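Quick one: this structure, given as structure tokens, is what I'll be asking you about.
Every protein chain except one is present and positioned as in the full complex.
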Amino acid sequence: MQLRLSWCAATLLVATAMQAEDYVSVQVLQYNENDNRVSVTAPSIMINKDFGTDYTLNASFVADAVSGASPTYYDASSGASAYARNKNVNVSDIKYDNITFSEKRIAGGALFTSRFANRDELRVGANGSSEDDFDSGSGSLEYMHWLDSSKNSAITLGGSYQYNEITARCVDRVGCDASSGASEVKTSTAINVQLGVSHNINPQSYVDIAAFYIADDGYLTDSYLNVVRNNDGITADVVGEKRPDTRSAYGGILKYVNAITDRTTLHLSYRYYWDDWSIRSHTVDSDLYYELGSDWTFKLGLRNYRQSAADFYNSSDNFFSNELYASSDYRLSDFSAWTYKSNVDYKVTKEFSMNLSANYYDQTTGLKATYFMTGFRYNF
Amino acid sequence: MLKKYIYSFDAMSTPCEFTLYTESKERADTAAKAVLQETKRLEKKYNYYDESSLLSQLNARTTNLLDRETKEILQRAKQYYKTTNGVFDITVATIKELYKSELTTASLESKKETLLAYVGCEHFTLKRDKIYFDNAHTKIDLGGFVKEYAVDRAVSVLKRHKIKSALVNYGGDIYALGKKPDGGSFVIGIKDPHDPSQHKVQVLLEDQALTTSASYERHYKIEGREYSHIITKEKNALVVNSVSVISKSCVESGIYSTALMIDQTITTHNRVIIF
Amino acid sequence: MKNIIWTFLLGSQLFAYDVGDTISPAMVEHLGLGGEKVYVIDFFASWCGSCQKEVPLIAKANVTLNHNEVEIIGIDVDKKPENAEAFQKALQAEGALNFRVVNDPQNLVIAEFNPVGMPTLYYVKAQKVVKIITGAVDAIDAQIHSDLKKMR
Partner (left out) sequence: MKTLSYIVLLLFFIGCAKEVKPWEKETLAKSTMEDAGGNALSKQYEEHIYFSKEASKGGGGVAGGGCGCN
């Protein structure tokens, strides 16, 4: 298990008249990395149901099935084996490898929205996800308040608390039961607070501004990952990576949506993120929608992401000596990525629509992935 | 409701891991401790490099007394020496020392010539509880035997602890005990010799052992450096790159997978996967 | 400063019809509100999700009303006449539109009433606004009946 994943939902902050709709939506994701290294098939379902005009329940569920070449698809793998982590090994015996996207995951969540007389909204959410060696549960609370009677401006304040249980491998014999080698259950928590303002600029456009703060606390290390220390060119130590026990992240996001013409809608967003691991990132995202007739909607999107490395990251094999924190996880490195997105939606009937989306993700680390999403939505 | 418990430790310079499915953590921990103890015992007893180990004493000729376990192991080794046409040979250690001590190639070659005469399982005999070497030079190394034997021993320990479902994996030498709690067999992937981060085939195991020998060397794995193929695809189609053997014991699998890497004419009634 | 911003935000709201206000003669004539009845004016549009749910309920309420005393008038504020037509046709096909509809593609009518949300119901009696219901109401049919009872 190399990745720590959970089900993240995106909330809509749009201050438009939110359409009251009952629907069932089904999507299937097919994700493939270059060289067929990893392949994930993930079906998901979402149900949105209004109870009168004051209450809405939204529930979703996803199951990831890893197939093909992914290691965790197997209970074990057999081959010329790797050595155990060790002090003082021959440098020539050290091989570098990639981290794979590996999970067998089920996750689900529910969000209950309650509206008051002034149409302010209180949203209560709960989520859970389970993987082979990672379990997570979270709760969230969010309040949206209309700033004006015409409902063109709204302020939203929300917070969530997440609790994770990680089955960590007994690493370097520190702090675990060496008499049996038992895996240890480690925990971590995450608190996320977000304050956002959303405003309709004119009948064709709106803007969202939000600031967020995320505090992670607990076991944030990946017990599967190794680093090289004390490399003198001939011998070196191969030991487990180690990350700080806390991480404080801050960020802001600005989103602008404009219906340029009757048929064309442009989405632009920019996010700035920084944390006390020295990671800074910029995300620029854009989507262009084009409606052809009343049944077809096409989307083209382009996203650019750029991050700086964590201060305890190093990829070179002679870097780490006695630093407390060390990781060679490429996701903590300095890189940028482009995503090329496309989607087509077809309205079969007034109630029933289908979509197909093809996307390509290209990271400067060498990771390339294609992913397709297809599904339908039925309004009832 | 069976729960999954994972145990990992290092022994014989290999990452050892086993997964137990039991009703309680207490039961799993008790069994795991016994397994760990057993593995560590074997590691110590048959450590070629530890002068105090029984094996070193036999090699140094300071004793020739065998306990029942060691006698059985040596008997089996002798048997496999025959069935593998001499490919599996615990006495190749006889010339191993030379590579460490001799500095000039000339002297190395001449000494090797001499010592080669003392390589082969016919140079020792087992009678009652004693081992008899027919010379002073023959040395025994159980390196290709003990890790697999430790897996088989771990399985017996687990059986003694009434564990019905477990997967023992000592650096890719595997034994699957019973079925998974969901009723399915254990699914094992065999690594692609050209790219060990990928799997080439999957094998279903149930009360069976699987080992793989491959042309690529053992290594220390550092994940996350870069995302690309590290192992280059220089390939000669005639060379066997990977041999896996499925059998009832890990020792049997281990010996045949190693031997078949070298000589594909060896016959075995076990299931073999070669690529 | 604060006052200035609020004036900006609410400025146009000053010219909205509130309870007790008299409807302009031009509007009375345009919508035909001159009679002695109670007029229930419902503003809706094809793109408004809540309206789609509410119109059939209003039609349901209309079935049991005494049409000598009460008239329901729908104002479709769709800017595109084809959308308004399609929407009303679909409603009629389902028997969910049984009252008079005035199309307001230029939004002149709704701009004069100037409601703060959609859908909106205005009760007008003797050319005066008696009650306003803004936003979707779960059981609007029952609400209309009980409101009218009070106004008799």
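Order of writing sets the chain letters: A, B and C. Residues in each chain are counted from 1.
Basically, contacts are C-beta pairs under 8 Å (C-beta built on N, C-alpha and C of every residue); 3 or more make two chains touch, one makes a residue touch a chain.
For clarity, every value in this text was computed on a predicted model and none was experimentally measured.
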{"item": "Displayed chains contacted by the hidden chain, counting the whole assembly", "value": "A, C"}
{"item": "Identified contact with the non-displayed chain, of A:Thr53, A:Ser188, A:Ser223 or A:Asn314", "value": "A:Ser188"}
{"item": "Absent-chain contact - pick from A:Ile201, A:Val284 or A:Leu302", "value": "A:Ile201"}
{"item": "Which of A:Thr167, A:Ser183, A:Thr265 or A:Asn314 contacts the chain that the document leaves out", "value": "A:Thr265"}
{"item": "Interface residues of chain A (partner: the chain not displayed)", "value": "3-14, 16-17, 19, 25-27, 29, 31, 42, 44-46, 58, 60, 62, 101, 109, 111, 123, 125, 127, 129, 136, 138, 140-142, 148, 150-152, 156, 158-162, 164, 188, 190-194, 196-197, 199-204, 206-207, 209-210, 212, 214, 216, 220, 249, 251-253, 257, 259, 265, 267, 271, 273, 277, 279, 281, 283, 287, 289, 291, 297, 299, 305, 307, 310, 331-332, 337, 343, 345, 355, 357, 359, 361, 363, 367, 369, 371, 373, 375, 377"}
{"item": "On chain C, residues whose C-beta touches the chain left out of the figure", "value": "5, 8-9, 11-12, 43, 45, 47-49, 77-79, 107, 110-111, 114-118, 120"}
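Simple rule for what comes next: only the chains that are shown with their structure count from here on.
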{"item": "Rounded Å distance, chain A centre to chain B centre (Cα mean)", "value": "42"}
{"item": "Rounded Å distance, chain A centre to chain C centre (Cα mean)", "value": "45"}
{"item": "For the chain B and chain A complex, residues of the former touching the latter", "value": "5-10, 13-16, 19, 28-29, 32-33, 36, 167, 169, 171-174, 176, 180, 186-191, 193, 196-199, 202-203, 210-231, 242, 244"}
{"item": "Contacting residues of chain A [partner chain B, same complex]", "value": "2, 35-37, 69, 71, 73-86, 89, 93-100, 133, 167, 169-170, 177-183, 224-228, 238, 315, 317, 327-331, 363, 365-367"}
{"item": "Footprint of chain C on chain A - complex, ascending", "value": "17, 19-21, 52-54, 119, 148-151"}
